[in-house]
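Working notes, structure below.
Of the protein chains in this complex, all but one are displayed in their positions.
== chain A ==
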Amino acid sequence: MEMDGDSCRNFSLDSTSSSQFALPSACVPKAKKPEVPEPESSPHCSDIITSSSSSTTTISIGAFDSQCNVQKGSIPGAPNIGYELNVAKSIMQQYSTLSGDNLFDHISDIIKRVIDERPPNVIDFFEEFSRNVREQKFHLPERFPPNAVFDEVRTFRVAKQILQSMKLPYTLEGEVLDGEEMYGEEGKANDEDLRIAIDDSMRLFITFNERVQQLQFYWNQCGFSICNDDIFQLASAMNRLETHPSIMQCRFWGCINGLKASYYIVEASLTREEVASRLVMMQEEMREKQLPLKMRSDRVERPPPPHIGPELTPGIYGWEDFPLEELEKMQPKAAPVPLVEEIEFYDIPPEMIGLGCNRYSYFVVNSLYDDWIELPIVTPRQIVVSRQIKKFLTGDLEADVISYPCFPGKEKHYLRTMIGRITAGTYIAPAGYYRRMTKKEQRLFDGEDMDQGEEEEEEEEEEEEGLNEAEEEQIEDNDVMLLKNEKYQVEPLGSLATPVAWVHVRSNILEQGRVVWYDEEKAQKEREKALALYLKMQLMDEMEEEAEEEDEEEGDGEEEGEEEGMMEGFNQPEVGPSILSSCANDRSAEIPVPWLIRLTSKYTNQKERMLIMQSNVWPGAYTFTFENTCESIYLGWGHKYFARNIPFKHLPMVQEEYKHDPEDFIEATDPTVEEEEAYRAWLLRKQQKDAYVAEDMDDIEDDDEFDDQYDDAD
């Protein structure tokens, strides 16, 4: 404060000294004015700022005075233009007490910027422009190190990840790396040899076009594609995936948008060895799941909960007359505590890896520099439920899917079902483009599989296959992998521009959620048989528990009988459109025209135009064809088309959740006043007796508590 006062005094002194030169009177108070609020504002500011700002003002004022003094010598007392200008300039140059800036500098900055940059219509945006100039002035010093902290650029993190993902050989550790590289090359060479050795038998079955950059050209022509910047990264990311030993072939499936990030999806088929090794694990698991509950070894008998809520009082009137020892043994007269009942529930088993819906594996990433994550297999129940819901994907594979009916799984399962459904619905090709495998090829394709699998799983596999084949022979050919037809005749686009000329090339998924129909009823009977056998064995083992077991058996019989009743609808094998059926037969209740047909160029370039089939049922699914190339891709949100809104399933009525009979709730009349009186009297008597006997204090306390409880209950 004192210092500021001093500066004020200095200033006023100086200005009075300058007022000798007949300053216009208006000028002096104006010049003073900005100085006045400073003492007010300075206490709020920190010391350093006040001192610095005040010092700068004093310095500048000194400079101004000296300027005036210089002019004082040259100019006589009469007012003249030069002097007026100086005064005006000094007014403009007064420093703001808040920002330490002055108007003169600002206006000169603006003028400089306008002349340098020549922005159009600057007068219309003058305020904005002025604000901009000032803003940049404040920001300027921060941007230049070393005085300021260097702020990490937003893009740096991403750039680093991209570089890391490319696994560039750094020259810094050249020698060590060289050796490794040599080894690596050898290893690679070996790998390649191996791959070739494997591929020779499987080359026939490679139907995927894995060259995304080549496809990108077509996609660009068609008017849908992923970004040009990303395509190289996609190609290298797919290369990373492809060289993995367990992958036979892969292709870019498409993109599904999420709210926070989108998924890039690659479809891959695994090598035979990989499939075989997974199959072993999966079969174990499936067998475990299909076992009847009672046969599962891991099932632990849970002890019933000791009680629920507060202890119930023994409920017979006159119980107080009983002696204490007997009271302790008394069972409270209340409904037994309900226990959790285990209901036998069997899912329709998912199709084995390499078959049906799980024929291909899918790998996803959010950003192309990340590692590919394999999606889990899809189960029929997931497919069935996913047909009843419509959700946004978030971009996080582990996110919960909150829906009704409850979706069994996380977002990765949901994503997988969507991929499966879209693939089944929208993958088409011109008729004759793909062909079925011949029997010889089929054997080649399956044969080695069998040889390897048979070592351990011979019996089971045969059993299962026998089981499947027996009943599904007529529809089994739906679940096949198609091969490219070498004899495919390129048809003119004109004749292809109708859905009749196109066929579905992926197996249709049935209502049940499988490609190959699963006979639930038969499986149920098998389970019953197995259970009966198991129980018989147990009976023979443990003769003393005979009675109980019989009870259980009876119970099971009833249960299963009910289930059988429910399953009756499944008696007839469900049939859907078979693979290679024509697109002209597609029907959708929601949209009358399931396929849109577009040419990439309508008016020009007749020779090189392509034909696009665009699915209306799954907006975002495209298939293009050009001469010998035909590829499908999906770029969208993963939502099926609905004309207005999806008919969501409603929640059931609340009352249905807990069914009860009238006798579940037994009403009792409240005790009358007399009864209560009698109780109190009895209590008093007991207490007196206790006191008389002079037992521990504990007992009395107990009684008190009891008393309290009773009162509360009242």
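Operating definition for what follows: a residue touches a chain if its C-beta (ideal position, glycine included) is under 8 Å from a C-beta of that chain, and two chains touch if they have at least 3 such contacts; residues count from 1.
Definition applied: contacts and distances are computed from a predicted model.
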The complex's invisible chain, by UniProt name, from "Ubiquitin-like protein ATG12", "Radial spoke head protein 9 homolog", "GPI transamidase component PIG-S" or "Metaxin" = "Radial spoke head protein 9 homolog"
Task = Specify the residue from the set A:His244, A:Lys390 or A:Lys484 that touches the hidden chain.
result = A:Lys390
Key: Contact with the hidden chain (one of A:Ser165, A:Gln221 or A:Asn478)   = A:Gln221
Contact partner of the left-out chain, one of A:Glu84, A:Asp105 or A:Glu128 = A:Glu128
Note = In the full complex, chain A touches the hidden chain through residues 119-122, 124-125, 127-129, 131-132, 154-155, 158-159, 162, 220-229, 255, 257-262, 389-392, 403, 591-593, 596, 598, 600-605, 614, 616, 619-620, 635-637, 639, 641-646, 648
